[in-house]
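Heads up, one of the protein chains got dropped from this complex, but the rest are sitting where they should.
Just so it is clear, A and B label the chains in written order, and each chain counts residues from 1 on its own.
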Amino acid sequence: MTFVVPRQADGRPLPDQPAPRLPVGVDGLVYGGDYNPEQWPEEVWAEDVALMRQAGVNLVSVAIHAWAALEPRPGEFDFGWLDRLLDLLHGAGIAVNLATPTVVPPAWLYRAHPAIRPVTRDGVELERGSRATFCPSAPAYRQAAAAITRQLGARYGDHPAVALWHVHNEYGAPVGACYCPESATAFRRWLRARHGDLDALNAAWGTSFWGQRYGEWAEVEPPRVSGTTGNPAHELDFARFCSDELLACYTAERDILREHSTVPVTTNFMTTNCKSIDYWRWAREVDVVANDHYLTAEARRNHIDLAMSADLTRAVAGGQPWMLMEHSTGAVNWQPRNIAKRPGEMRRNSLAHVARGADAVMFFQWRASRFGAEKFHSAMLPHAGTRSRLWQEVVRLGRDLGALHEVRGSLVRADVAVLWDWESWWALELDWRPSVDLSYRERVGAFYEQLWDARLTVDFVAPEADLTGYRLVVVPSLYLTSTAAAEVLHDYVAGGGTLVVSYFSGIVDANDTVHPGAHPGALRDVLGLEVEEFLPLRAGEEVSLDGGLRGDVWAEHIRPTGAETVHSYVDGPAAGGPAVTRHRLGDGVAWYVSTRLRGAALDAVLREVFPTAGVEARDDLPRDVEVVRRRGADADYLFVLNHTDAEVRLAASGTELLTGRRCESELTVPAGGAAVLRS
Amino acid sequence: MTFVVPRQADGRPLPDQPAPRLPVGVDGLVYGGDYNPEQWPEEVWAEDVALMRQAGVNLVSVAIHAWAALEPRPGEFDFGWLDRLLDLLHGAGIAVNLATPTVVPPAWLYRAHPAIRPVTRDGVELERGSRATFCPSAPAYRQAAAAITRQLGARYGDHPAVALWHVHNEYGAPVGACYCPESATAFRRWLRARHGDLDALNAAWGTSFWGQRYGEWAEVEPPRVSGTTGNPAHELDFARFCSDELLACYTAERDILREHSTVPVTTNFMTTNCKSIDYWRWAREVDVVANDHYLTAEARRNHIDLAMSADLTRAVAGGQPWMLMEHSTGAVNWQPRNIAKRPGEMRRNSLAHVARGADAVMFFQWRASRFGAEKFHSAMLPHAGTRSRLWQEVVRLGRDLGALHEVRGSLVRADVAVLWDWESWWALELDWRPSVDLSYRERVGAFYEQLWDARLTVDFVAPEADLTGYRLVVVPSLYLTSTAAAEVLHDYVAGGGTLVVSYFSGIVDANDTVHPGAHPGALRDVLGLEVEEFLPLRAGEEVSLDGGLRGDVWAEHIRPTGAETVHSYVDGPAAGGPAVTRHRLGDGVAWYVSTRLRGAALDAVLREVFPTAGVEARDDLPRDVEVVRRRGADADYLFVLNHTDAEVRLAASGTELLTGRRCESELTVPAGGAAVLRS
Partner (left out) sequence: MTFVVPRQADGRPLPDQPAPRLPVGVDGLVYGGDYNPEQWPEEVWAEDVALMRQAGVNLVSVAIHAWAALEPRPGEFDFGWLDRLLDLLHGAGIAVNLATPTVVPPAWLYRAHPAIRPVTRDGVELERGSRATFCPSAPAYRQAAAAITRQLGARYGDHPAVALWHVHNEYGAPVGACYCPESATAFRRWLRARHGDLDALNAAWGTSFWGQRYGEWAEVEPPRVSGTTGNPAHELDFARFCSDELLACYTAERDILREHSTVPVTTNFMTTNCKSIDYWRWAREVDVVANDHYLTAEARRNHIDLAMSADLTRAVAGGQPWMLMEHSTGAVNWQPRNIAKRPGEMRRNSLAHVARGADAVMFFQWRASRFGAEKFHSAMLPHAGTRSRLWQEVVRLGRDLGALHEVRGSLVRADVAVLWDWESWWALELDWRPSVDLSYRERVGAFYEQLWDARLTVDFVAPEADLTGYRLVVVPSLYLTSTAAAEVLHDYVAGGGTLVVSYFSGIVDANDTVHPGAHPGALRDVLGLEVEEFLPLRAGEEVSLDGGLRGDVWAEHIRPTGAETVHSYVDGPAAGGPAVTRHRLGDGVAWYVSTRLRGAALDAVLREVFPTAGVEARDDLPRDVEVVRRRGADADYLFVLNHTDAEVRLAASGTELLTGRRCESELTVPAGGAAVLRS
């Protein structure tokens, strides 16, 4: 079921992987942001354009929320302002990323078709008045969205300003699912396509449990709130359906645009932060992968999460360059405490995305709104105006990106892969798992953080992707593991690879059915062990392992069937038994970590793994100095991002592109600064 | 209003109390579990039966969730598989506890009768898809349930495999109440029966408060969510109605079965864990009391809660033997952190139930499910199969129970009674009590724990039950106390008994109306005091009593009117006033504890009480070594359960039944082990 991203052994895209199609007519790196001119009198537009040029902006996203402005009454269109805007921008040499405005239908559509309102699991009908509040299965919504898209495509399909199509906005959030009767109808249609007949559905969902058998299709509903926990396979298929149903909205609009235009089409993803969309499937449908990323403002070291997001985005882009469609110049407005970025932080954030494959750096938003729900969201042009520090940094970033123009198109290669799967995320976090402390995102993040600290560049890969060429593959909490995915891992190890698997992986198949026999059914062979019993720990309880390691959340009663014990439990419910194991299989080694290790403890285990994998941590730099390499046809580009408060020096030579200076042997990067060395 | 369990002075059932009717044809102790063959291909059944025999299983519960399998379409029945299963089991000598499958109606019934869905207090309609999600007042549900029950009764009423009828499953959870219009109609009918006319209802509910007077029956609704706290008498009557309405579902099915079958009929209770069912009332309607008990997995010393559950179950069984219908071999799946049982723990749990009166030990479930919401619930036959520790323990337990066959039918006697009342539980925990820290279950549990630690076997008794013969009666937080119940307590003390009452008892009558005059209106006389003012404490605040005791949650301004002060408040809002008092009345003594004492502090006060009651704590054994005695016609059976990690020795003689060894003077029980000594 899971989409396989085809790739070569060295992690590069296959020869037949289509190259991404960046905005037409924009050379070098893309720079810009969302631009909402409809919020301002037209006399402000000229100032906007002048300041955009000052900042080096070469692309702006427009009309994302403009449906009501473009079609004020059903079938009546007002394109005049957009005509003028596009001409103005084009005249100034600023390309346009033109949106289909279907994320916010006009008020009149809700009045004419009340059923386009989405309904929650509890049966609450969500009202318009914010954004992205619609039922993706409602025919009335689909038809109206197609109509406005057709209008835009016809009118602007060959407008010279238009360099890219931005379909909709952030599909999947804030409303990721609708439980209304129209969604029920669509869900049944989707289920028929997936399962064929009801017997197959009854078998796949295990409806003999708790007497849930279906006798007619009409009995199948979305998984609305029930007296207690429902059928997990039902939930899992509904999650797939929700992702697919939104994808159908996207492809419908894309196909209409393609009838009218040869300009590339995309939509903005939120790879690490949107649980409701399976981006492995979606990425096949866009001409270029675009991503939005926002820091978790209160988190310390949130630049690591940023790196993970960028790496995952590159992965869904098949290793090709991608666009950072939105991030923020400073604070956002929708988190509990919207911590502002420190001086230099926006620049490091931007260059970190570029270092990991972005060929575009864009922001929400160009000019801070004076009204509405996001008026306290930062912007390229803040309320405080052009005297502000923030504006100065925006201008400087424009210059920096100009200096990096040759980086465009270069690629990132990695020796280490981390397996990522939205379906496992969905399945693992359904109700009634052995412990509420199990978290997919936490476990992937924990492994990623240690690899980041070791300065090992990471590719994310899909569960059934070819792993040839990777020295090390890490599989955190792959609860749902198909037999096919398990075979890939088995072959990878047998072929000489090094695999690290964390607990609660390999448990169920695509229908959330336990693989036969002892856990982890799909991975017993490759790991050389059986888990006789899960031993979740109490809240706050820790277990000791030999070697001074401490774990929490989880332990297991493991019976090795070929694996050797690397670390044992010293206390706790599994005292005396294996905690970390190693299984030699063919030419490779499969490690298993059966408790939750974090930070130094997880690092210690990975340091034992690295030599067997032939990878080496880089420890010659202070903590929080980030180094990543992009490889171009003619040169390599070493990005050094100094997230610390002290100057850092490292041995390197080449041309530092941001300053244009030649570096002979030692590169100095100031506190909070960045460097990009061409070699 | 409250049902009185009749009993003799020594706690034994009255001569005319009908003996429980254990499963027909099963000798000795019953052993087995829920068996869901419909989840497995028929070829697995033979293996199941062979393993059941290996484990010593003699009874399995079948068809609990099989309605959709038995009646796939309205009025079309498929009994073939059940015929074959019953024959197979019967042929193997395994008796069947046959369920009416009415806890999960088939999908077609929901489609045909949407109104069978229950509705929450907030008006949310709960969808099918999990289990036990139906409106007990819906005529369509009642009729369909009667029809399938009739089919089963007619077909299997005299099947030789059927040894017991298991009506429905765990009435009252997870949905304990329905607020739909059909429930409203039934509620009005129930209220008419209880109150007669509207004037009586207005008086009982005190509707002159906040202008809530009813002028017509049609104005009365279930207590749906309102702007703020509603009428507490309304809530209390609705709680009674909900329990009674489910009871009517039970008795309807039971009566149909009795038309076709002479086999005993029961349903499984959850005595200490289901607040929505008044088991005092229900217990009169079953041929044998059956109970489900699950440990609170994360709680330390949860074997004490188990003991309390067993004692309460024996109480609702009128002191007669009862069946443990469900517990778990290891972890469950529905708690936040499903801690697995340690080696030996399942065995001690099982024998602890037997020690306190169970003549059956059964599990949910026989074989672990591969799919559905409970696939991570442990089973007798786990995913890890027959090589597992858990299976070995299951086989051993079967042998143990066989060795205890003669225990069947023996009884437990106690000198100490604890008063238990579902109505007080309901009433005490309604909104707007003086402190949110008041908890019925907490207070009963706190007293029970100290009595358990003192190794005093406890009977639970209903509020108006005869207390003759008990040396000590404990009354924790009996907020709702009828005048009749108060008279029983008064007579008990006057007749020489020792009574301990905790705070917030005796406050209101059956309509949640404050007894006239100073608190505690119903108990002022027996306690010899008035409470002038409640003095709830702040969150975390403690008060000191003389003697080094510390209380929290609650204090009171007490004015003695006959009682003497045993401990005074040293600080806090009642500083200088009485905290613990003692009132000599007739030949007995009534103690009062006006603050929340726990652990050692509560123990200290009880140690002052015990001598006056003539009971004696047993302190010669290490903490967490449990001893209970069952008394048979010809012999006594001393159960010793060693919940510690160290071997324990105690002076005793007789035959240890689990090992068959003769014990002359000292019995040795290994760490985590158990012994049963016949003397």
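Worth pointing out:
In this section, contacts are C-beta pairs under 8 Å (C-beta built on N, C-alpha and C of every residue); 3 or more make two chains touch, one makes a residue touch a chain.
Just so it is clear, the model here is predicted, and its values are computed rather than measured.
When the omitted chain is restored, the residue from A:S369, A:T468 or A:T668 that touches it is A:S369. From the set B:R73, B:R284, B:R301 or B:R538, the residue in touch with the chain omitted from the display is B:R538, counting the whole complex. Listed residues B:W108, B:Y171 or B:W205: the one in touch with the omitted chain is B:W205. When you scan A:L85, A:L98 or A:L126 for touch with the missing chain, the hit is A:L126.
Taking the whole complex into account, chain B touches the unshown chain at residues 122-123, 205-216, 218-219, 221, 223-234, 431-437, 511-514, 516-519, 530-539, 557, 559, 573.
Although one chain is not shown, part of chain A still touches it, namely residues 36, 38-39, 65-69, 72-73, 101, 104, 106-108, 110-111, 118, 124-133, 174-175, 298, 330-331, 333-334, 336-340, 342, 368-376, 382-385, 387-390.
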